[in-house]
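First up is the structure itself, then whatever we jot down about it.
Here the complex is missing a single protein chain, while all its other protein chains stay put.
The letters A, B and C name the chains in turn, as written, and every chain counts its residues from 1.
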Amino acid sequence: MTQVKSLADLRRIKENLQGKMSLRENSNNPESLVQIRVAMATCGIASGAKQVMEFFIEELDKRNIQAVVTQTGCMGYCFAEPTVEITLPGQAPVVYGYVDINKADSIIEKYIKNGELVDGIIPVNYETIQK
Amino acid sequence: MAKYKMHLLVCGGTACHASESERLLDTLKTIIADKGLDSEVQVIATGCFGFCEKGPIVKVMPDNTFYTQVTPDDAREIIEEHIIKGRKVNRLLYLNPESKEHVSDSKHMGFYKKQLRIALRNCGFIDPENIDEYISRDGYEALAKCLTEMTPQQVIELMKKSGLRGRGGGGFPTGLKWEITSKSVSDIKYVVCNADEGDPGAFMDRSILEGDPHSVIEAMAICGYCIGASNGLVYIRAEYPLAIDRLKIAIKQAREYGLLGNGILGTGFNFDIELRYGAGAFVCGEETALIHSMEGKRGEPTMKPPFPSVSGYFEKPTNVNNVETFANVPVIINKGAEWYSAIGSEKSKGTKVFALAGKINNVGLIEVPMGTTLREVIYEIGGGIRNGKKFKAVQTGGPSGGCLTEKHLDTPIDYDNLIASGSMMGSGGMIVMDEDDCMVSVAKFYLEFTVEESCGKCTPCRIGNKRLHEILDKLTKGNGTMEDIDRLKNLSKVIKDTALCGLGQTSPNPVLSTIDNFLDEYVEHVTEKKCRAGQCKALMQYTIIPDNCVGCTACARNCPVNAISGERKGIHTINQEVCIKCGACLEKCKFNAVVIK
Amino acid sequence: METIKINIDNKIVEVEKGTTILQAAKKFGIHIPTLCHLHLHDLNIENKPAGCRICVVEVAGRKNLAPACVTECMDGMVVNTHNIRVLNARKTVLELILSDHPTDCLICSKNGNCELQSMAQEFGVREIHFEGEKSTYREDTSPAIIRDVDKCIMCRRCEMMCNEVQTVGVLSAVNRGFMSVVAPAFEMNLDHSVCTYCGQCVAVCPTGALTEVDHTNAVIRALADPDKTVIVQTAPAVRAALGEEFGLEPGTLVTGKMAAALRRLGFNYVFDTDFAADLTIMEEGTELLDRLNRHLNGDKSVALPILTSCCPGWVNFFEHQFPEMRDIPSTARSPQQMFGAIAKTYFAEKLNVKRENLVVVSVMPCLAKKFECQRDEFKTNGNPDVDYSISTRELAHLIKQLNISFNELPEEDFDHPLGESTGAAVIFGTTGGVIEAAVRTAYEVQTGKKLQKIDFEELRGMEFIREATIDFDGLPIRIGIAHGLGNARKLLEDIKAGKSEFHAIEIMACPGGCIGGGGQPLHHGDSSIIKARQKAIYAEDASKTIRKSHENPYIIQLYKEFLGKPCGELSHHLLHTHYFDKSKEISVVE
Partner (left out) sequence: MATIKLSADKIDELKDVCKSFNNEKGELINVLHKAQGIFGYLPAEVQEIIAKELNISVAHVYGVVSFYSFFTMLPKGEHPISICLGTACYVRGAEKIIEEFKRVLNIAVGETTNDGKFSLACLRCVGACGLAPVVLVGDKVYGRLSPDSVKDIVAEYSK
């Protein structure tokens, strides 16, 4: 495991990571790098986020779509859990609420494959400070 | 890849739904299809935009045009003008209330700037179980900066200048607290993170720990550097298993990276963190009680002074801050005190996370700059009251806070304003109530909580709150007298004046603030034996209007206690002696024959 | 010493830094009422949980009222102890306490001696403005102590005594909020716990929540029974405290009046436990010398130090908490039990009365004595050597009940033969007294020389743990003294760790020794009373002609006529005992 021994080390690691991430974003092969974040805080898990996340991982694989599925914390839209944020390459992220297996399926089929929006978008209503 | 050139997003939130958004959606779809545009333009329903006052809302993508108060009759104009001819429909654009100008691009709408995520910056963005993602968002940069470029005193000065105040409720200046602890002389000191979020209805600390545990770890290490401590303790609720897991993973990763442990970042600074578990006692949110609990004792508070900064955990100087406070620290270090103190109000800097819950459309976790008004939070972020009901009150500060009403809606939220209005910031629970909530019952609910959570050490809290609760109970049962209302007020004042700790001193706030703002409701319970919200069962009577009753027997069949009698096709009656006021008859009656009096 | 100035009730006063508002007020003649607070200065024991909130005062500039008991004076502080805000708050708090307290004052055993009752009186409470649920608990009656916790006001004094001073750990606050109360583990009865019955909880309880088991009626019945011969013995500490119950100054010796009162109560013989104390010295002193000499002669099987065993609270303590060390204490029974054993054999024979018809009553400063006299090993065919043990307080009640004007009584003497005692016996009543008495005798027996100086000042005092080396004519004897069980624990742990170099140790369960016993008139937090009693005890000793136990002529006669020699066979049978392992063992059940 990398030991961070100095500030320089830390910055190097960060640059590396950021490099990787922007590589991800600006990849020449955009279809292969759809990013999916599933909000997996207590509220989300309680309303089935785990199953949704598993579904995405398995189905995207089965359907031959290369994507990065990660978990994340609470997005704040507790009323609409489970919530999932999808970022198609080169596009702004879109948050879907009340995502169950059926919804996840149509998100893959319609939005991820075709860029066709699906009902139940949660409009983002906040600004996050940039680093 | 994009199949559609344009999207029309129609708000499908509850409030907009009530104002015919569904018909609007259908109309838009029909016209699009009629014009043969359905392969190019997609119309979809979305969740609530949070801007329900101006609903229904239609947003046109990709140009971010934001139409407000759109009726089905406006549909054709939007499509013909905007979609086909590319000319925005000015009269439907959002009108900036200050400049009185139409805003065409929603990105320029103040509304979107209502929320600013600082403490929650990484929640919902990074994978909390992956330290790399935290580092890529400048994680541990602040710690590195402190350790290698700043002296502890400089960091403390920066914190003081930032104006950050404790987010756990008290609002004590964080930098000052650090300074006091740093000045206490001792071989061993402790940094404690208070994650015993016990305020019913507040869950921001849980969310931060679940979504961004490293920010807390980093901040604790910075605090340790400032005060001269190498031991950190997180006192966390045992009821938060996921937060515990995430925190454990984060601590492990930080150790593996050498960001916790000995000689952090090649400096001589050592710091590590252990977990201590709460066991279900609200009073342990009070710092002295929390410390006793960590020492394996009953969580009873003790008098301050001595303050924990001087004599805390095992009598060593101990700095206690809560999760949200810590989560702000790394950003402040990275972006500077000036940046931070530019956000917020005069005496309360930065942002505050609120857990918005209750009878509101968009229940959730929000973060707004201090000084935002309640109206903005409730109507512009929270999406207004559920089911089109009427707003009655918003409770802030949990069991220590009070109920604020209509007249407080335009008060900017900060520590001092809330106290002046008879409530308090507390940890940030914000429970919205509507006309169906009885204020006497709400006060009773909070007192029941306090009675259950009182540690029992001091008389005013142990017996006084019990008596408050009993009087409130009497009122909700219709047995109260006007003297009881006076007694509530006087006793509340004495409890505030004499209780030992913060829990006791603030416990009568829900009573006092509801009496202040809803005295008429209290009086009604006494003089008219009436509960206008229909919540006090003892004051309700279910009766059957003979003219409407057709004798279908549905009510009688569904009554769980057989309180209803009557022949088939005959008029039914309810035996009030037996009735338990469950409401089943009212629900089952199809002829509006059952009414509540 | 740094001093600061404060303004208290418009008076500028100067106090030492670190002084609390309560202390400052007291110093300048302002009486701030307190309930939970307890400060036994001379014993360095303090209870200040700041829980009752009766002592609140107004401090200018503070949002809330401040409890005077824990709030330190700060330079320039402006304090008001009696404005309307303060008075209203105090009275409301008191009414709250009363709203959760039984109102059966007339038939409460603390009636007239209850701090809560006095406060209600002082505050002029005529109405309780709050009514509601009262907490109710099961009453718990043990052999010595009654817990009626409906009357508990959560002052936590008993808990502090039991844990911090005595380290017995039987009592703890349990549950929380309105349900909280002080109780033994699992809210079981005291007799299921490791309670030593030292009674220190009772001694500090401000209300009737903790009281002694009352045997006065049983004594009255026995006295009225024509078939019974009823004799009484009184412990040394009683005479130094009983007068307080009749309004006499603390420290007034009432030995003669007490004997007179007992006679008027109808006891057939008025004897003195002091006689048995002298007997204890003979037995325990002999045992000490025997163990010491064997040890000095190289017998490694002998355990040293020897520990005194007259205190029943202490005996209970080591049986529960240090059972593995139960071979160290002297096997000598306590004076109360020696008296009983001699009374029901030697004296019964003399009177030609069957033991069943001889009733032995003891008057003790102690509640553990009630338990001790019920121990099976102190019974013959089910008949106890001591039938009833009553406390100093109970004796006062008896005297009052039987219309005796105590203060007007003449001074009378004890009866013979079991009423004669020496100065050595009297000092059994204070910490350090037993070991001093033992030294007086052991020195002369061991060295064969007469003591030049009978007073051993080095063994006296109030410090919790004291040590001294006494020169036995060239042989240095190391003596340790501890009073309060917490201090006893420290000494025991040292012994256990092999760190102790003492030859003999005296241990008394109660702070101050028997003068501070759980059965004494209540001091209500004034520890100077305990000091005054100690002074009286030493005064009585000094006034005696005979001050060494082995010189008591009736003791000499007892050995000659009946017992033979100290630690002889009959002594062994009647005057010695053995101890039990009362610790809980974890045994495996499959």
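Just so we're on the same page, a residue touches a chain if its C-beta (ideal position, glycine included) is under 8 Å from a C-beta of that chain, and two chains touch if they have at least 3 such contacts.
Note that the structure is a prediction, hence the values are computed from the model and not measured.
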Chain not shown, its touching partners among those shown: A, B, C
Which residue of B:L8, B:M159 or B:M294 touches the chain not shown here: B:M294
Residue touching the undisplayed chain, where the options are B:A355, B:I378 or B:A593: B:A355
Candidates C:N44, C:N175, C:S543 or C:Q557 - the one touching the absent chain: C:N175
Option from B:G429, B:P460, B:G480 or B:G502 whose C-beta touches the chain left out: B:G429
On chain C, residues whose C-beta touches the chain left out of the figure: 163, 168-176, 183-186, 193, 581-590
Chain B residues touching the omitted chain (full complex): 197-203, 206-207, 238-241, 276-282, 293-299, 314, 355, 357-359, 363-365, 395, 398, 429, 431, 433, 437, 445-446, 449, 453, 455
On chain A, residues whose C-beta touches the chain left out of the figure: 42-43, 45-47, 77-79, 81
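Here is the rule we go by: only the chains that are shown with their structure count from here on.
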Chain of greatest Cα-centre distance to chain B: C
Pair of chains joined by the greatest number of C-beta pairs in contact: A-B
By mean Cα position, the chain sitting nearest the middle: B
Centre distance in Å when chain A and chain C are each reduced to the mean of their C-alpha atoms: 73
Chain A and chain B, separation of their C-alpha mean positions in angstrom: 26
Whole-Å gap between the CA centroids of chain B and chain C: 57
Shared interface positions of chain A, touching two or more other chains: none
For chain C, residues that touch 2 or more chains besides their own: none
Chain B-touching residues of chain A, taken from the complex the two chains share: 1-7, 9-11, 13-14, 17-18, 21, 31, 37, 39-42, 45, 70-80, 83, 85, 88, 97-98, 114-123, 125-129, 131
Chain B-touching residues of chain C, taken from the complex the two chains share: 49-54, 56, 64-65, 67, 70-72, 85, 88-89, 92-93, 96-97, 99-100, 129-130, 132-133, 153-154, 173, 175-180
Chain A-touching residues of chain B, taken from the complex the two chains share: 1-4, 7, 9, 11-12, 42, 44-50, 59, 111-118, 120-130, 132-133, 135-138, 140-141, 144-145, 147-148, 203, 206-208, 210-212, 240, 242-243, 256-259, 265-266, 331, 334-335, 361-367, 381
